[in-house]
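Below you will find the structure I want to go over with you.
Only one protein chain is missing from this complex, and each of the others stays in its spot.
A and B are the chain letters, set down in written order, and residue numbers restart from 1 in every chain.
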Amino acid sequence: MKAKHQRLTLALAALAAIVGAGVLAVSALGEQAAYFYSPADVAREGVPVGRAIRLGGMVEKGSIRRSDDGVTILFTVEDGPARTPVEFRGVTPDLFKEASGVVAEGRFRADGTFIADNLLAKHDERYMPPQLEGGKHKTETLEP
Amino acid sequence: MIAEAGLAALWLAAALCALQLALVAIGMKEGRGDLIAAVRPVAMVQGLLAAASFLILIWLFVRSDMSVELVVANSHSAKPLMYRIAGAWGNHEGSMLMWVTVLAIAGACIAAFERQLTSAMHAATMGAQAFIGLGFYAFLLFASNPFARLSPPAPEGLGLNPLLQDPGLAFHPPTLYIGYVGLSIAFSFAVGALVTGEVGPKFARAMRPWVLIAWIFLTIGITAGSYWAYYELGWGGWWFWDPVENASLMPWLAATALLHSVSVLATRDGLRAWTLMLAVVAFSMSMVGTFLVRSGILTSVHAFAVDPTRGTFILVLLALYIGGALALYGSRVAHVRSGAPFDPVSREGALVANNLLLSVILAIVLIGTLYPLIADGLFSEQLSVGPPYFNATAGPIALLLVAIMAAGPLLRWRSDRLGALGARLRFAVIAGATMALALVILGAEAGVMPFIGLVLAAGVAVASLAPLWGRNLKRTPLFTWGMVIAHLGIAVSLAGMSANAAFTKETLAAARFGDVLEVGPFRVKFMGVRPVAGPNWSALEAELRAVRGGAPMRLLPQARFFASPPTNTNEAAIRTLWDGQLYAVMGARDDDRWQIRLWWKPFVTLIWLGGALIALGGLLSLVGRWRRERAAALRESWL
């Protein structure tokens, strides 16, 4: 009888642990998942100040400016119809350049500037940042 | 002709795989021992043929045979030999061939070396292995042929991406793949056990070395991958919770749990059903990792949509194997006799806790990794799950797990007293308290988690050595040494992670020649910039002179430029000292100023040193178990 009882206890413990993990994971995901936006999404839906998101698009040609401290850069991310100003402090990744794809991780400041903690430029020039492929299709106003 | 020979070898191997499955099925059904006896040689020849096919593919890459599509797309005759070889598996088709080859060789190894199982159990295992193999041969031959010809041949290849030319990247995948696919053996063993109903200590002792081998390779692969990301990506981080990294971590977590539950099964004949479950889960995680995560479907559905046959094929295979094994489990495991009972406070109790916590971490990582896919599929939301999620959820549970790890090896099997455990842990508690006190007195500004991590690391390091106390070190079995060293490795690694998180100092500045930057205890002078050139790149190299008392050290970070295709990379300069690493990256130029980023990372090297110790512990354990089994076999033959 004892062995059977123990088996049941163990099975319930395993079940409880996995369910607990699921609950923990889902609640943390609600807070920590970073949603992906393109500038057009930002313009259409708006993003609350301070919420961690990913912003993806193309670095607008001629938009990269360096501030006086030499390590902060300002540039504009665009996806055709809309543009978002971005500020980033740090060494830019290898493939970060004008007129190529970028994904910026960070949050919006109250003045509407996106403060990036991190910039991701895809390692392979052949591909756009993957999320961009899906993201830009939300935008339907491509007609000038 | 060579490419055709490779393809022919692959077809033959697939045919033998089908034959192997048929032999097992008919042999078991009709009780024909002669058919079963033929399984071993068939499996061995199959392994040789698959290996031959893979070697031929490597040869085509070495020779730069531009009439083969795969070579054209992924290689270039100007590439150094090492990267031409590595190019063979640096792409979808080639890596699939490597996967299948490792699988076939694993099957050949069970055929050649596994002598402990009953013949029915061995046959069932070989059948399961052949069943897995058949699906992947089909995938390779019908949806990802690596030997396809290009007509007319191209004059030159297209694959010269300098970012992929790195020794770490070249030899990382084979190591991981041996680990991933090695777990298929545990999977097949579990399927065999479910079919025949033979689960027990003997089964566990037979399975353990195979799990250990796979686990050692996974450990090495993860450690090396982490170090590669650290020095190559130039962000100073060592783990990014990237889907590709998670793909290797998940099988490792499952294999670690399996390794521990198997020892309960081997020693005490407990946790039978659970061990089978873990064996199924471990290889399932390998497959999910390779095919859902590494394949790129997770980050970009487009990667698969370009070739929907492949995506569908893979999903069907996953459904067949994982679903099939789980269904078999659901219907058959109730027939597995229940194991021996034990007290909650006992070695078994601690190992159960270890297993539960590892499973929880695994579930958290799995959910976090698949969530973007689920959100995309169900709600059409684009999102990513990054370090904040994983650190907040998996971090505290991992710390709890490490704490239990300190106690586990000090508990007796079956039943023990908490008081006695406390006595055995007293030195560990003293070590932890000393560390806590030292941190407080030194006024170290560590966060909560790094603080707990450092205290735990000190305590666990001492506790992990405790099983050796009072023993004759020379007569201590090798596998006990293995456990001690692997657990010590966890403590060392945890110390490195915590110290890095707590004490890293960072400086980012735009510097002119002659400027002095400060980072941690170092004063770093920017001496100048000069051009340098390599075989296929040119670079600007900054000269930095770092001083912390004593003689100055030179650091030479580079901003490299590769001409074909035009690519810029940053080469970090890393100086390893006894108490940490100084890490320098050179950024962009702005008039007469250059971006310089410096990190001082105290004791960061312990992270990988710990990883190496863990792998070494696994190796000692493997050798120790092997020796003991051989001795036991000799004794048996004497009787």
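Note that a residue touches a chain if its C-beta (ideal position, glycine included) is under 8 Å from a C-beta of that chain, and two chains touch if they have at least 3 such contacts.
Definition applied: contacts and distances are computed from a predicted model.
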| task | Have a look at "DsbE family thiol:disulfide interchange protein", "Class F sortase", "Carbon-monoxide dehydrogenase large subunit" or "Peptide ABC transporter permease" and point out the UniProt protein name belonging to the hidden chain. | result | "DsbE family thiol:disulfide interchange protein"
| field | Contact residue for the chain not shown (choose from B:Leu57, B:Ile322, B:Ala407 or B:Leu616) | value | B:Ile322
| note | Of B:Gly27, B:Pro251 or B:Gly311, the residue touching the omitted chain is B:Gly311
| query | Among B:Ala86, B:Ile213 or B:Met277, which residue is in contact with the omitted chain in the full complex? | reply | B:Met277
| request: With the missing chain put back, which residues of chain B would touch it? List them for me. | output: 69, 72-73, 150, 154-155, 158, 277, 281, 284, 292, 297, 301-302, 304-306, 308, 311-312, 315, 318-319, 322-323, 326-327, 329-330, 333-334, 370, 373-374, 376-378, 565
| At which residues does chain A meet the chain that is not included here? | 8, 11, 15, 58, 61, 79-80, 99-101, 125-128, 133-134, 136-137, 140, 142-144
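Basically, only the chains that are shown with their structure count from here on.
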| query | When the centre of a chain is set as the mean of its C-alpha atoms, what distance in Å lies between chain A and chain B? | reply | 27
| Okay, in this complex, where on chain A does chain B touch? | 2-4, 6-7, 10, 13-14, 17-18, 20-22, 24-26, 28-29, 32-36, 52, 54, 66, 69-71, 89-92, 94-95, 105, 123-125, 127, 130-131, 133-135
| field | List of chain B residues in touch with chain A within their complex | value | 161, 163, 234, 271, 274, 296, 299-303, 338-342, 352, 356-357, 359-361, 363-364, 367-368, 371-372, 375-376, 381-386, 388-389, 392-393, 508-510, 565, 567-570, 585, 587-588, 590, 593, 595, 597
